[in-house]
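Here the complex is missing one protein chain, while the rest keep their positions.
The chains carry the letters A and B, assigned in the order they are written, with residues numbered from 1 in each.
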Amino acid sequence: MSPGSPLARIPVRVEQRPAAAATGTIGGGVAAILTEIATLLERLAATGESAAIDLRSLPMSPSDRERLTQALGRGEIDIVLHADGDSSIRETGVQGVWWTEYRDCDGEVLAAFIEITRVPEILIVPVGELTRGAVQLREMARTAAAPQGESTRVTI
Amino acid sequence: MDLVNFARGPALKAAFIFFFLGVAWRLINVLLLMHRRDLSEPRRSMASSLLGGLKAIGSRSWPHPEFIPRTGAGEALGYSYHIGLFLVILFFAPHVAFFGSFVGLHWPTLPNSVTTIISVITFTLLLAVLFRRVTHRVLRRLSNFDDYFSWFVVTLVIVTGLMATAHVGGPYPTVLGLHILSFDLLLVWFPLGKLMHAFYLFPTRAIDGYLLTRRGAPS
Partner (left out) sequence: MSRSDPQPTIGELLDRNGVSRRAFVKYCTAMASVLALPPLAGRAMAEQLRAARRPSVIYLSFQECTGCLESLTRSFAPTIESLLFNVISLDYDDTLMAAAGQQAEEARAQAMKANYGKYLLVVDGSVPTGEGGVYDCAAGRSALDILTDCARGAAAIVCVGTCSSFGGIPFANPNPTGARAVSDIIRDKPIVNVSGCPPIAEVITGTLLQYVTLGRVPELDAHLRPTVFFGNSIHDRCYRRPFYDRGQFAKSFDDEGARSGWCLYELGCKGPTTYNACATVKWNGGVSFPIESGHPCLGCAEPDFWDGGSFYSPIPTPRWGKAGEVRPAQAAELAVGAAVAGAVIGAGSVLLAGRRTRHLQGPEQDSHEKKEE
C-alpha cells in the first residue's frame, strides 16, 4: 500500500478493549440461566426427565459466557468423544450438569449445550448395538477357534 | 406487485400529483374569488398595512384574553396534537429518509423511543378531540362528514404507523404497506377537506390583517 494511495488515507484506529471489570456479582443473564438449570435439575430428580440448554440459541456476550463457565466450575469427569473429530463432555462443578461441545474434524464447534442428566445421552449404548456387538464377538471367537494352522491366540 | 411497492410506487405518485394539483387549485380558487377592491379611505399607509398583515399571522395564533376561559382548552388540545404530529413526522428516522429523498436533504432525527412516546400521546389527544367533538353540545351539531373523515384519515396514519413500529397486526411489510397507503389517502383527501387550513391560514390571516390595518383596526 503506497503512501499516496486512497487506502493509505483511511485513518487506522486501534481499539483497546478495556480490562474486564472484576465484579463480585453475576450478571442478570447468567443468573437467569443458573436458575433455569436449577429448575431442570429439580425436575430431573423428581421425574427422571433429562433436558438440555442450547448455548448457541442464547444471546450471550463473551464475558457472560466466561462468567457462566466460572460459576458452574469443573467437576471430576472429563470425556473426550472421538467420532469424526474430538468432542468434549465435561462434568461441571454441579453434578448432573454437563458442559458439552461437539466438534468436527477441523475443530470447529458444531453444537454446544448444557445437558442436565444423570448420564449424557450420547454415552448410553442402545440395545441394538449391544446385541450387534455380541454377534460380532461370537463371530470373532468362532473364527479364532477354527483350526487354520495358525496360532490359537485370540487378539482382540 | 406487493402492497409496499404499490403503496410507495404508483399509489404514491398518483397521490402526490393529486395533492399538488388540488392544493394549487383550491388556493388559487379562493384567493382569486376573495379579491375585492377596498373602496374605503385607507387609515394607515401601505407599508403599515402590509406589516399589519404579517403580524396578524402571529397574533391570531392565540385567542384574546377575554376568550381564553371559553376556548383555551380547545386551543391547547389542538396545539398539543399538532406539535406531536410535526415532531413525529419531521424527526422520526424513516420519515426523514422519506421526505428527505424528495428534497435531497437530510436532517437530525430523534430516537425511536422518544417518537413512539410522542405518537402515543398524540393518538390519545386525537381520541380526546373526537370525544370532545361528539359530546360538546354545540360542536356535535356543527360537525359534518369533513370533520369526522379528516380526523379519521389523520388518525389512521398514526395508528398504522404505531402498529408498524411495534410490529403488531400482521407481517411487518403488510403493516408498513398499509401505513404508506393511508398516507396516500391523506394526500388525496388533503385538498378536498378542512385539512386545507394548513395552506389557507397564512394567506387568510395576512389578507385579513392587511385589510383591517388599512381600515385602522389592527387585530
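Methods note: a contact is a pair of C-beta atoms (placed from the backbone, for glycine too) under 8 Å apart; a residue touches a chain by one contact, two chains touch by 3 or more.
The structure displayed is predicted, hence computed values, not measured ones.
Across the complete structure, the visible chains that the omitted chain touches are A, B.
When the whole complex is considered, the residue among B:Gly58, B:Gly78 or B:Pro173 that touches the unshown chain is B:Pro173. Check A:Ile77, A:Leu110, A:Leu130 or A:Ala145 against the missing chain and you find that the one touching it is A:Leu110. By the touch definition given at the top, chain A reaches the unshown chain through residues 10, 13, 50-54, 56-57, 59, 81, 83-84, 87, 102, 104-106, 108, 110-111, 113, 115, 121-122, 126, 129.
Mapped onto chain B, the footprint of the missing chain covers residues 1-2, 4-5, 8-10, 12-13, 16-29, 32-33, 35-36, 93-95, 97-98, 101-104, 106, 109-113, 167, 171-173, 176, 180.
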